[in-house]
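Could you have a look at this structure, given as structure tokens, before my questions?
All protein chains but one are shown in place.
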Amino acid sequence: MDKKKRRLISRTIILLLLGAALVFALYTNFTKDKNDSLGKGSDAPNFVLTDMKGNEHKLSDYKGKGVFLNFWGTYCKPCEYEMPYMEHQYQNYKDQGVEVLAVNVGESDYAVDNFITKHDLTFPVMIDQGREVENAYRVDILPVTFLIDKEGKVIDIITGALTEESIQKHMERIKP
Amino acid sequence: MAEISGNFLYAAFILYLIATFLFGGSIKDKRGAEEKKQNKWAKFAISVTILGFAAQIGYFITRWIAAGHAPVSNLFEFTTFFGMMLVGAFILIYFLYITPALGLFALPIALLIIAYASMFPREISPLIPALQSDWLHIHVTTAAAGQSILAISFVAAIIYLVKSVEQTQASKRTFWLEVIMFTLVCTIGFVIITSSFAAMDYKANFDWVDKKGVADKQEFNLPALVGPHEGKLIEPDRFEPLVSMPALINAKKLNTVIWSTGAGLVLYGLIRLITRRRVAALIKPIVKNVNLSLLDEISYRSVLIGFPIFTLGALVFAMIWAQVAWTRFWGWDPKEVWALITWLFYAAFLHLRMSKGWQGEKSAWLAVIGFAIMIFNLIFVNLVIAGLHSYA
Partner (left out) sequence: MKEVKCDCGHVNPFGTKICGKCGMDLGSEQENKLIDMRYEGSARRSQTYRKTVIDKIWNFFSSVKVGVTLIVIALVASAIGTILPQEMYIPSTVTPAEHYESEYGWFGKVYYELGFHNLYSSWWYLLIIGMLGISLLVASIDRFFPLYRSLKKQGVIRHDGFMKRQRIYGVTKLDEQDIDLDKVKTELKRQRYHIREEKGHILAEKNRFSRWGPYVNHIGLIIFLIGALLRSVPGMYIDKVVWLREGERKEIPGTNGEYYLKNNEFTLEVYDKGNKEDQQYTAAIDKTGTIAKTYQSDVTLYERKGEAIPGEKVGLEKVKDYKIKVNEPLKHDHYALYQVDYKLDELSTMSFNLINKKTNEKFGGVKIDLNDPKKNYQLNKGYSVDLISYFPDFEFDEKGEPRTISKIPNNPAFIFKMHTPDKPEGEVSFVAIKETAEPLGENTYKMAFNGVETQDVTALTVRKDLTLWILFTGGIIFMVGVVQGSYWNHRRIWIKRKQDEIVMAGHTNKNWHGIKRDIKKAIESTSLSEPKDQLEEEKSSTKGEALNG
């Protein structure tokens, strides 16, 4: 009788382990695409970049403030689409503790300057010349926006163009 | 050097052909009936086989010297090598079991394979960067060795089936056995047709439009029964195609298939008409003296010997090389997948045999399917499903 019980227990344990491995395999397969990007709730990787006006911006200096971190390129239509809305909402929220940082994915000063002039952007725009920040944030598709709260945590990642309404909603979420 | 190499291959082909007839003689001789006792015919036959094998090794070495790399880098070279390894595997199994009947079937199949190989472009081709590695020799030779030993299992299975399948009345078993025979006849048909038109130097050029709408040229070496998409014959005196294919289908390859099948049908039909018997029934008397359980064992033993070598060459070495050359050890390339399918199939074969007691005829049918999978991988996957392995 005892022997039988022991056998049942060992069988149960082995099957549970194998079942868990199988579930793990299926689960990771489903979340494979997300695995490669930065997870929600993780610490936003720190970086330092100089904007077009020559001011240095270090992410860790913005602790206590919400950061609306946007990656973009001049050739990317949806990026261009959301820029005016970002500018508009920046005006509303800059005094409420939300900072907008727009990181260009390594284009020329010429292209970025032209773009700023064209859209009258006042928030800090910086060029990630060495693609290092892009690598750290594992940027794949443009535009992508990282919502960073006052603790320096990434609370959400949004790919694709944003409407003015959704930008406002997101700013609300990271407002300290 | 390339010329010497070609002569060696030619000599090997002739020697194999002679050895086949000698093996035939050894079977006829009553003293050859009992296994393990070689008669003079058999001794002579195996000597000629070994001589032929040596000649083919001569071909291999001289071509290696001429090319500067192991001659296993295109379809002609690989298939020839496969034929050579098949003879090598036969010699190995022959000395384990001393069975002349095996030679009578193994050598013709090796001959067919070598003849088939020589229908492909034979010029010495340079190695593209992905192939420039010692793993080319290691991976390809081991994989071919494994496959050829597995092929011996097919040879033994064919003899088994020819002997054991009852020919007095038609059944599913006689039907499928005839399918195998027909396939072999088609291969002969392909060789005859291709080499005859090659001897006549037949060329028909077409202007055609591919599936992207781009105009292109294509050369047919057989009269085009089916022509390419929107094809226009350039030479006026050539055979005008009966139908034009859609752009998706490679008309040239389909045309070759139609010709081979047609030639096979004619050949097969002639045999049936003249003899009024099934091909398998025709060759059945040749094998009347062979011992079934010995053949069954040879078939099983060949799988046992071949399976580890195949695993090593076609999967383990392949993965190591793929990791080095293509950055990943496994990429679900069709050729890789079909190697995996072959491996899975023989794994199932072994399990069925060991645990389910599938012996004798069941096991023989499985050995036939296994060989069909390997040939499919060699021919179909290379020619039709293009992937990283399609060099030809």
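Going in written order, the chains are labelled A and B, and every chain counts its residues from 1.
Assume a residue touches a chain if its C-beta (ideal position, glycine included) is under 8 Å from a C-beta of that chain, and two chains touch if they have at least 3 such contacts.
It should be emphasised that the depicted structure is a prediction, and the values quoted were computed from it without experimental measurement.
Asks: On chain A, where is the contact patch with the chain that was removed from view?
Replies: Chain A touches the missing chain through residues 4, 7-8, 11-12, 14-15, 18-19, 21-22, 24-26, 28-30, 32, 35, 45-49, 58, 73-75, 77, 105-111, 113-114, 128, 130-133, 135-136.
Asks: Mind listing the chain B residues that contact the chain we can't see here?
Replies: Residues 2, 66-68, 96-97, 121, 123-126, 128-130, 132-133, 135, 163-164, 211, 248, 291-294, 297, 300-301, 304-305, 307-308, 311-312, 316, 319, 323-329, 331-332, 334, 337-338, 340-341, 344-345, 347-348, 351-352, 354-362, 381, 385, 387 of chain B touch the chain that is not shown.
The rule is short, and it goes like this: only the chains that are shown with their structure count from here on.
Asks: Where the CA atoms of chain A average out and where those of chain B average out, how many Å apart are those spots?
Replies: Each chain reduced to its C-alpha mean, chain A and chain B end up 57 Å apart.
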